[in-house]
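So that we are looking at the same thing, I have put the structure below in structure tokens.
A single protein chain has been omitted from the complex, and every remaining protein chain is retained in its original position.
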Amino acid sequence: MKRGIAFCLAGLATAVVFPLLAPNYLINIGMLVFFVAFIGQSWNIAGGFAGQTSFGHVVFFGTGAYTSTILQVTYSWNPWLAWPAAMLAGCIVGWMIAFLAFRAGLRGSYFALITLAFAEVFRILANSVPFTRGGLGMLIKADPRPMNFQFKDPIWFYYVALVLCVASLLIAWQLTRGRFGARLVAIRENEDAARALGIDVFAEKVKALTLSGAMCAAGGTLYVQKYLYVDPSIAFGVDKSVEMLLVTMVGGAGTIFGPLIGSIALTTINEVTRGLASVVPALKNVQPLSLVVYGVMLVLIVARLPDGLMGLFRRKSRHA
Amino acid sequence: MLEVRELCKSFGGLKAVDQASLDVRQGEIVALIGPNGAGKTTLFAAIAGFHRPDDGRVAFDGKDITALPPHRICAAGMVRTFQITQPFAKITVRENIMVGAYLHTANRVVAWREAETVAGMVGMTAQLDRLGADLTVAGRKRLELARALATGPRLLLLDEVMAGLNPTEIAEIVEVIRGIRDAGVTILLIEHVMQAVTSLAERVYVLNQGRIIAEGTPAAIAEDPLVVEAYLGHGAAKVLRA
Partner (left out) sequence: MLDPGIIFAGVLNGLLAGGIYVLVAVGLTLIYGVLHIINFAHGSLLMLAMYAVFWLWRLLGVDPYAALPVVIPGAFAVGYLLYRLVIGRFSHGRDENILLITLGLSIVIDNGALLFFGGDTQTIDVPYAGSFVELGVAFLPLPKLISFAASLVLCGLLGLYMVRSDTGKAIRAVAKERQGARLVGIDVGNIFAVSYGIGIACLGAAACLLMPTFYVTPSSGHAFVLVAFTIVVLGGMGSFLGAAVGGFIIGITEALGGLLLGEQLGQIGISLIFILILLLRPTGLFGSRA
């Protein structure tokens, strides 16, 4: 236990010091690592801890992204105020989807598919509705001052992402140590037994999705503040859903550090393939190659290593 | 404490439970027996809220609980175990039991201690750190018992807790159950193992093809020709007596 805490603190210290020494290019990568780990953790709460696999988690991301952007651009809200509003929106959407889906008794694959359908509905709406500027997307006016939640120096985005990531780790840690988390795990393992032991399965699942939605929406806002642009395919496209799912499953679903480890692993793969692409000219486009590798990893993880990379650590410690 | 009146439950055209009525008074150990397929587990499931009865009433401590959802019935003080064990496979025995303990506390430390106490009562202290998936059949049965116990029930519905155990294990569980009753928990159990029924139960109900066909002390039941015929077939009672 003591060793674990020491390790965490060392990691945190490294993460804090890292951008002070690294070039901007690496700082941006670092930011992405923590950002993906953060939204991955939001998926982990629903999919890893509570066992409700979602294929459409991007719906919360996009809700957050559009909410804060519309409030800023159309209603001139300060982005720091729009941020909690976005989280509230994510909360509400999470509640709504969970209420509908679980009230109808949807589980397993059916739940996964309906989340996908909801994401698609949101995407089509965003593409067609005037207040999102449709397919053109929305631009946030570049005015890099801290009070606008925009920073000239990428190091600040890095730190925001780091803070969010640490916060998400603490939330996950609290889940492993409290009643709510224990109940979610029970639901994941066996819903009927959980019911028999007094757990209101419906209510707990809805809570999990609500929390997950709020977190994911927070990530959406951060993303738009960094890149200053959002459109329906960025906000509600399948790619982010896959990413969140993937980093968690690869790292270890239902563990505290799973999403972070998965994010580091996937970012590494991404950079490696980028390096490969620059050397092998035949590979026109890097992004799909990374995704091909991700897809293969997903199959291998589910087939051979269902506990993800964290499962490797666990096995070692159990034999020790 | 528990009143079941004329409970009916059908699946498709099949009447699984047909106007079953039974009573369990506080502090008793009552057994529900009957041949395979008699509908015992269905009756349990209907009492505990997992099936909605088609007809009839269930009252617990005077309050009507018919068709309440299982988690509310559990909160009211009645808990059931499952015949086919349902451990939470990927977490430890301790964590399993804590899930039950969390019913009446939100505090992890309290739940932790509860789990240890309960584990002690059922004799699982040595296995607290094993994963649910790694337990033997006997271990899983004890875990079912321990988890249910941790919720602090006043009435415990045990579904074939002895199935698959060897005589030594059975004798141990019998002692455990007796201890639980002495600690103030009322017990209604489904059992096939007659040794357990005769040593534990004060009263026995016999279920056959969904209907209660007999009620009485274990000794009286054993003599009842209807009961003998339910198990051994039509006319068996006469043959045996001859």
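We call the chains A and B, going by the order they appear; numbering starts again at 1 in every chain.
Going forward, a residue touches a chain if its C-beta (ideal position, glycine included) is under 8 Å from a C-beta of that chain, and two chains touch if they have at least 3 such contacts.
This is a predicted model, so every value here is computed, not measured.
Asker: Counting the whole assembly, list the visible chains that the omitted chain makes contact with.
Answerer: A
Asker: Quick one: which of A:Ala13, A:Leu81 or A:Ala104 touches the chain that's been left out?
Answerer: A:Ala104
Asker: Of the residues listed, A:Val73, A:Leu228, A:Val242 or A:Ile269, which one is in contact with the missing chain?
Answerer: In the full complex, the listed residue that touches the missing chain is A:Val242.
Asker: Among A:Leu81, A:Leu125, A:Val163 or A:Ala203, choose the residue that contacts the chain missing from this document, as touch is defined above.
Answerer: A:Leu125
Asker: On chain A, what residues meet the omitted chain?
Answerer: Residues in contact with the chain left out: 53, 55, 100-101, 103-106, 108-110, 112-114, 116-118, 120-121, 124-125, 127-128, 134-135, 238, 242, 249, 283-285, 287-289, 291-292, 294-299, 302-304, 306.
Quick note on the criterion: only the chains that are shown with their structure count from here on.
Asker: Could you tell me the distance, in whole angstrom, between the mean C-alpha positions of chain A and chain B?
Answerer: Inter-chain centre distance comes to 44 Å.
Asker: Within the complex, which stretch of chain A touches chain B?
Answerer: It is residues 177-179, 182-183, 185-186, 189-190, 192-201, 254 of chain A that touch chain B.
Asker: Applying the document's contact rule, which stretches of chain B touch chain A when the two form their complex?
Answerer: 48, 50, 69-71, 74-75, 79-82, 86-91, 95, 98-100, 102-103, 105-106, 108, 111, 132, 147-148, 151
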